[in-house]
Structure formats: C-alpha cells, structure tokens
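Omission of a single protein chain aside, the complex is shown with its protein chains in their original locations.
Moving on to chain A:
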C-alpha cells in the first residue's frame, strides 16, 4: 500500500513554508478579545441573515476555532505524513496543482477523482479566503489547510456539493476536527434539507457520516498531493473509509 505513497513532482510543486508565513503576515489582522467578541456575534448574525456572505462564515470559523485548531494540529502531527504537511506547508490552488494533468490520469486514481469532482461541480481551487484573524502561523496554516482540502474530502468521500452532500461532509469534518463551525453547519444545514433529502439523510447519510467521522483516519492529515496516483479503493482501505451504499 505504501508503494503508492510517492512524490510526483510534475503534478505538485511543494510551496515552502516560508512563503506561507510571509503570506500569512500580509493578511493577518491583530485583534483583541473585545474585538473578537464583536466579530463572533456579528459574523454569526450576518451569516445567518445573508447567504451571500461566505466571508462571514470564514470569519466566524476563525474567531471561534482556536481550541479545535490546536486539537487538529495535534492529530495531524500523530503521523509521519502529517508532520511532513506541517513542515512543508503545501498549498492547494491552480498554481500548485495542475488540474489538466490530474484530469488525464487513469480513471480510478485519487488525482482523477479529484479533478473530475472539480469539473462536475464546477468549482475552482482558487476561491479560498486567506486566514486573517489567527495570530499563530502554525494554527493559521491548519485552518488554511482545512479550507484547501475541503474539496478533496468531498471528492474522496464521493459527496457532491448539494445541500445533502455538504451537510454530510460537515458531519464527518465536524466529528474529526471538532471545529464549531462544522458542527453548527451540520446541524443547521440539516434543518434546511428538502423532505425527500431529509429522509435519505436520516436513513443513510447521517449514520454513515458519524461512522466515517469516527472510523476514518484524520482527513486533514493526509498529504493528498503525494497520493495523486493512488488507486481510490486502495486509498479507502488505507484510510478506513467505506463508501456509502444505499440499500
């Protein structure tokens, strides 16, 4: 299994961690606890009222996420692979990942699954907000990584970007990361499902998400960029992921 854990230079250029620290500094905004408190209340209210303000959800995630980020950092550093991520601080965007090349890979490779997912759902890897309010660059990176692998989590779990897919992924992520935003998103999002989807959600998706969240290896600690050519079934076996089957 380990054989597939190979560095594929031509598909991925590892951004070095210095770059990240510098970029972080550029975006970082120092805030005190009073300001964090208004940001928390304000961003929570605004993101509930205005569906177009995704930046508010990102902001809320940052100002409420500290202890979860520490937990995530801890879990990532439990494996060799995770330590490498924390050390190299790779970034995922169209500059560092060649989606054209991934799209040409064999059908059942992780890279191809990812590229297909992006095309099918019509999304780009370049739409992530930079972290702004987290001072510790190490924790800021964990948050950035969380945002950047979110699509990979979707893709490898075969969950689309529909409401049902999002809620399910949020549960998996929420259980693993303990980020308040994910947990809230899972609960809040479920309330908005259409009746037909809600039935499917309760019967198949939610139980599966809870199982996956608890059994699977920590998904933010996976160096996906080094696994583009891994067979997806092999990947699932390695990570303790069982695909959702609706009987």
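We take it that contacts are C-beta pairs under 8 Å (C-beta built on N, C-alpha and C of every residue); 3 or more make two chains touch, one makes a residue touch a chain; residues count from 1.
We adopt the following convention: contacts and distances are computed from a predicted model.
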Legend entry - Chain excluded from display, named as in UniProt, from "2-methoxy-6-polyprenyl-1,4-benzoquinol methylase, mitochondrial", "Histone acetyltransferase ESA1", "E2 ubiquitin-conjugating enzyme" or "Casein kinase II regulatory subunit-domain-containing protein": "2-methoxy-6-polyprenyl-1,4-benzoquinol methylase, mitochondrial"
Inset, instruction - Check each of A:19, A:74, A:108 or A:162 against the chain that is not shown and name the one that touches it. - result: A:162
Legend entry - Hidden-chain contact residue, picked from the options A:39, A:139 or A:209: A:39
Inset, instruction - Since one chain isn't shown, list which residues of chain A touch it in the complete complex. - result: 25-32, 34-35, 38-39, 42-43, 46-47, 49-59, 61, 123, 126-130, 132, 146-148, 150-151, 161-163, 165-167, 170, 173, 181-182, 185, 188-189, 192-194
